[in-house]
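Here the complex is missing one protein chain, while the rest keep their positions.
Let's turn to chain A:
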Amino acid sequence: MPGFTHLHTVSGFSLRYGASHPERLAERALERGMDALALTDRDTLAGTVRFAKACAKAGVRPLFGAELAVSAPEPGADRTETSVRRDRRRAPVRGGAFVDESAPRVTFLARDGARGWADLCRLVSAAHTAEGPPLLSWAANHADGLTVLLGPDSDVGRALAAGRPDRAVRLLAPWREVYGDALRLEAVWHGRKGTGPGSLRLAARTVGFAAEQGVRPVLSNAVRYADHGLGPVADVLDAARRLVPIDPAKELDSGEAWLKDAGAMRQVAERVVEAAGFRREAAHRLLEQTQETAAACLVDPDDDLGMGAVHFPEPHLVGAGRRTAQRALASRAAAGMVLRGYDRRRAYWERMHHELDIIAHHGFASYFLTVAQVVDDVRHMGIRVAARGSGAGSLVNHLLGIAHADPVEHGLLMERFLSKERVVLPDIDIDVESARRLEVYRAIIDRFGTERVATVAMPETYRVRHAIRDVGAALSMDPAEIDRVAKSFPHIRARDARAALEELPELKALAGEKERYGRLWELVEALDALPRGVAMHPCGVLLSDASLLSRTPVMPTSGEGFPMAQFDKDDVEDLGLLKLDVLGVRMQSAMAHAVAEVERATGERVDVDAVPDGDPATYRLIRSTETLGCFQIESPGQRDLVGRLQPATFHDLVVDISLFRPGPVAADMVRPFIEARHGRAPVRYPHPDLAEPLKGTYGVVVFHEQIIDIVDIMTGCGRGEADRVRRGLSDPESQGRIKVWFAQHAAANGYDAETIQRTWEIVEAFGSYGFCKAHAVAFAVPTYQSAWLKAHHPAAFYAGLLTHDPGMYPKRLLLADARRRGVPILPLDVNKSGAAHRIELVSESRGAKVWGLRLALSDVHGISEAEAARIAEGQPYASLLDFWERARPSRPLAGRLAQVGALDAFGANRRDLQLHLTELHRGARGGRGDQLPLAGGRRTAPAGLPDLTSAEKLSAELGVLSMDASRNLMDDHRTFLDELGVMPARRLRDARHGETVLVAGAKAATQTPPIRSGRRVIFSTLDDGTGLVDLAFFDDSHDACAHTVFHSWLLLVRGVVQRRGPRSLSVVGAAAWNLADLLEVRREEGLEGVAARLAEAPGTGAAPDDAEGPARRRLAGSDGRPAPAGSAARDPMEQRRIRLPTGYEMHPWADLRPAGEGPAVGRKLWHQSPGSAG
């Protein structure tokens, strides 16, 4: 009995069609005894690499293919009656038109090795050149290395289903002409009734038709999912793709399209041939044909796809001329030595030659030249560019101008980047200004040509929120309800939906009504991690030789039309394609803007790259922890760390950035470092030999480079090997082996057992956690530069920040910070504001100039770039009429400008202005004259409308600018907060450790990062106008507070002050209320109402340091759950802790983007009064 090979199988990479991951398909193929399996995703080859790897693991031979929509041979031939009617169909008034899936679909399988694969790539790329959905034109529909399956969805199959064998014959002819012997007719039986796809009658007709026409038939199961019973998931995917709800009265998925084993397929074959009127034995022939077809499709993942091989751009493109790349690299590096004045230093020469040796060993010279070429090009365009990552450790990179920092001076190691012992592609990342990132892409494409360059794809996969939305819509749930349910979840994986409902305190209310939603949860979990869309990866660019297009399918990106490979960044590495990460860094753009503003306003040229280190004002600013907006050191945790560490030099910044990583924080490297730094603990080295690498960090291991040095010094194995050892440390298995090896070699080098033991402890504990110093140095440069700007040019700095919005905080918080630091905020004014934020001289007294920040037009809600530019160009405007005629704003935009006071200069109050604008708008539309009642020619006449109240003005600012520009929104609540006795953030600095306080403010940022104890802690920051309050909620308060904290914008919190250093202060929350609610109550019911609300308060009264509280309560069953029987019962939370390789524990729900909608912006912070403007 022959086996069976599924020739037509789609995975989840067929967007919203396939329901199983390629890995799962490969696994099941193995389990069901198949020795080969094809992957033929719809319109994409994106799953290929994962599929090939999974097949290699499972020992199944992979076949590669794709299912493509194909247009008819000659235009007009398929314009049957139905398509004519479709064209005439009127546009729906609501809900949009149906998704058009009428194009016939055909399966292509790569047959002849590399040629087949190249053909397949070409066809897929060609299909994506069509307008609208992917469609392969007939002109491009030809290939020598492909086998074609005409199934039920092809034009031939459809003609057969319609009972038109004559038409089928006519349609088959062009296919035969092109593909000849490589053509197959595909029969599929899914147990459906009638003659449509999946019906027995169509399968039988197909087999009969094949015999009649002399085309070989094959049997397939048109697989959409790996296992039986996934039909409902396929229904949800169908609904999500077609954007309609599931209609149980219509034909649903048959439930048969799973990866059936050979026996089941044999039965299918027998039924089909019997129905076709052949003898039962013919089934054998059908299966054999299928097997033969599969056997002919020979594409080897390693040889033919090019997995494991490396392809660099040709040397002549990267300035090597006719020389070899290696020689060109060597001469450029030597030139760099002379240029930078290192040519008299022997150590540099040795290092350079050593590195060139390593590069030659791997043959990576072209790579370095390519990156250097890109960096040169970018620099010529006048864009700020900086290298980041371990590449900064290479002197050659520095000499070529790729990396700024001198690696020898900062003690950075080449081996961390590239060594003879490591056989992986090196990785150089370059940072450019975010606002000009796409320009850089275009430059790269122009330099190397579209046949060598493509961006990298990034599949967007289903996580819980999207899964709920799509399943809910498919199940006809109420849209408002779907929205509520989806938003109450944190951003977790879809498969954890039910577990999260059980365990997360903020979902408790939802868990109570869980049953109401029926099958929702099951289906949501089934969608887990399936791709639902594809986007351009924000930074990866592929660079290859001219053969790129025959190895990679390419499609245009939706917005910019860049060529984009269908593979994601991991696939690309496996395929041996060179990927250069070009990261757009907003801070670089912000700094560029700040510098440009300073020059525009003062004429002074500031070169932040040339700022000398050790500027006292800058470090004073950093030590004050008022580092909002500074690169890398603005988060609450970093501000806390900076406060404790008190950096005074550039090296301190490097250490600070390295310490603030999940690893070091989890491993508690911070405390010993701080203690030693402030002289509270002595500096210890395991051995005097190790003092050299460790002295810069007071004996604490912070950097990867230090581990490499320690291992090298103790064992004498060389740094390249030491780096390999370091990488092995994170794996518990190899850790054991390394320990033995380390002890042996260190002993051989004459170290005593105790030293070895102590050193090993350090290496073991911190080895896999440290941070690459090269990264940290690369990060610390913009950190210092941004802090310098903040200290010396605050107004320009804020202008840059607000224009390019780099940080983790909402803009209104930056504005509040600016106000606190004494930068005057100047309101929006159409006669003064530019498209971007600008600085303006406010006052000048005795040489001291005060610069103010003028808000930008671009922050107005709904303004287009063109409108902003037009307004800025036409300045100044003499009157409202002048503004209306020359700037030509849209009516809503003009209204918004009037609301926020940008037109105040034209006289009259803001509502009168609105009225005038409306009339101007009407007048313009009606074509009537420009009659406008003007008082005194220039000024706009008042119309007697009531002006906006001060609260309405603030509300308008929040609504239009998303910022409270005129004053802090908390100022308006000050009286109520004083009634409550809330402590302002400014006075919090004087609070005692352990004091219970009330704080209030607008929520700025909320995180649940992983922390050492394995508990889940909610960190949040409140802004109350006088400063920031950092809050921490430990898990005993979560039951009471979590929901409020995640889902409110204004918070009132009771907590205990925690002090850890002179500048380090946080509040441990015990109870939280939604301040917006309380304000409402105060307004309507007075203080008594507030008291009543507080009496029923969420405050549990549990002391915040009672960490065992909730766990104990859960075990005791006092929170409503039945008490677990027996002493073996454990806290369910306990079992789900994630144990990291080195023994640290992590809470399963830590490190997620939390529930709710992120920090508050705009209107949400303000009550909606019926009389508010707009």
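Going forward, a contact is a pair of C-beta atoms (placed from the backbone, for glycine too) under 8 Å apart; a residue touches a chain by one contact, two chains touch by 3 or more; residues count from 1.
By our rule, contacts and distances are computed from a predicted model.
Novice: According to its UniProt record, what is the protein name of the omitted chain, chosen from "Fumarate reductase subunit C", "ABC transporter permease", "2-oxoglutarate ferredoxin oxidoreductase subunit beta" or "Helix-hairpin-helix domain-containing protein"?
Specialist: "Helix-hairpin-helix domain-containing protein"
Novice: Which one, A:96, A:321 or A:559, makes contact with the chain that was left out?
Specialist: A:96
Novice: Among the options A:501, A:683 or A:915, which residue touches the chain absent from this view?
Specialist: A:915
Novice: Out of A:133, A:518 or A:944, which residue would touch the omitted chain in the full complex?
Specialist: Only one listed residue reaches the unshown chain, and that is A:944.
Novice: Using the touch rule from the top, list residues of chain A that touch the missing partner.
Specialist: Residue positions of chain A that touch the missing chain: 89-99, 242-245, 247, 249-250, 476, 478-480, 911, 914-915, 918-919, 943-948, 952, 1170-1171, 1173-1174.
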